[in-house]
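Shown here: the complex without one of its protein chains, the others still in place.
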Amino acid sequence: MKEVSSSETVLFYDTDCGGVVSNIAYLRYVERARCQLFEELGLALAEMEEKAVFPALTRSEIDYLSPGKLGDRVTTTARLVEVGKVRCVCEYEIHRSENEAEKTLLARARQTVVLLQLPSGRPHRTPEAWRETPA
Amino acid sequence: MKEVSSSETVLFYDTDCGGVVSNIAYLRYVERARCQLFEELGLALAEMEEKAVFPALTRSEIDYLSPGKLGDRVTTTARLVEVGKVRCVCEYEIHRSENEAEKTLLARARQTVVLLQLPSGRPHRTPEAWRETPA
Amino acid sequence: MKEVSSSETVLFYDTDCGGVVSNIAYLRYVERARCQLFEELGLALAEMEEKAVFPALTRSEIDYLSPGKLGDRVTTTARLVEVGKVRCVCEYEIHRSENEAEKTLLARARQTVVLLQLPSGRPHRTPEAWRETPA
Partner (left out) sequence: MKEVSSSETVLFYDTDCGGVVSNIAYLRYVERARCQLFEELGLALAEMEEKAVFPALTRSEIDYLSPGKLGDRVTTTARLVEVGKVRCVCEYEIHRSENEAEKTLLARARQTVVLLQLPSGRPHRTPEAWRETPA
């Protein structure tokens, strides 16, 4: 429940003229997995506007380990690893699936997220349920 | 065979502070569907580098009809509608799926594509097979 | 007054693995020039939230004429060419500056813009002053 995976194909707009996936594109892969993780944790994208609670990053770090290429099938795994009163930490692994059996780790990331109540912008307490079961 | 559909969820990076999907994000949805269309036509992304044949746009037009929102499930349909010696025309429709039965048309696009042989950059003839069956 | 130019350098994130500027990046160049044009017409970005009036595209078309490359200095010119009651049309030319004297036309674009009053989303009349002096 506290770990999700999302997959997508590397398109032209993910690459740059160095011939590989742009460092910036990985942040989109991570965002897709993070949104899906939050959805499964009960914070659905489609309800955020109504509730006026939005996740905001306070820190993001990423290690680029191996270059992705056009047409690669990349899978991003997101895990909730720490939950505090107003902030939580997510970790990500982005793999290329070579085939059924093999995969290569392209990047590893870690982000600190706070939930903000808009329009005040004040931190919103993380849901009690997020703290119950350690990942 | 000459029509494909791809779906994705509207994420934060697709939206802007006007509260709706950015005009630029639709070009990404269209690119995803176009790449999938070309894949089914025999021009797979993963083989483009090897063959050094890349599609390039010479014209793109898009009508924005209804605003997409965060969390929407959007489906882009791509169709090959004209095939000449060196250029072809693709048409796209981007819908939001409300539920099983209903959908709303968000945008409609049309692009002219040429295949380029790199590194010369010379136009590459469109495959004979693309001309056989009209869409 | 009704024509502005903005310049920027082609960075990695503007290019793709075809080795040239991505078709999507041109839309960012156009947006920069459009925002600057609207700023000079009295609709400053920083005031949009306060006034809750945002420009929205209803149509965008672009012809890609020559490929831009990493490090190119590109200049985008935006002109207001038609002003109706609730919509206006902007035209753009994107050039690469080779040197003081020479420039190459990379792309030409045309967009229809409506001003929307948020949160209702109703069209907002274009300012009277925009109609006075033809470009």
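Each chain carries a letter (A, B and C) given by its place in the written order, and its residues are counted from 1.
In this text, a residue touches a chain if its C-beta (ideal position, glycine included) is under 8 Å from a C-beta of that chain, and two chains touch if they have at least 3 such contacts.
Nothing here was measured: the structure is a model prediction, and the numbers come from that model.
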item	value
Full-complex contact with the absent chain, from B:V4, B:V20 or B:L57	B:V20
Of C:K69, C:R87 or C:R131, the residue in touch with the unshown chain	C:K69
Hidden partner chain, residues of chain B it touches	12-13, 15-20, 22, 24, 69-70
On chain A, residues whose C-beta touches the chain left out of the figure	17-20, 23-24, 27-28, 31, 49, 54, 56-64, 67, 116, 118, 121
Residue numbers in chain C that touch the chain omitted from display	8-13, 19, 27-28, 31-32, 35, 44-49, 69-72
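Everything that follows uses one rule, which is that only the chains that are shown with their structure count from here on.
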item	value
Chain centre separation in whole Å, for chain B relative to chain A (CA means)	26
Inter-chain centre distance, chain A versus chain C - centres from mean C-alpha coordinates, in Å	32
Chain C, residues touching no fewer than two other chains	17-20, 24
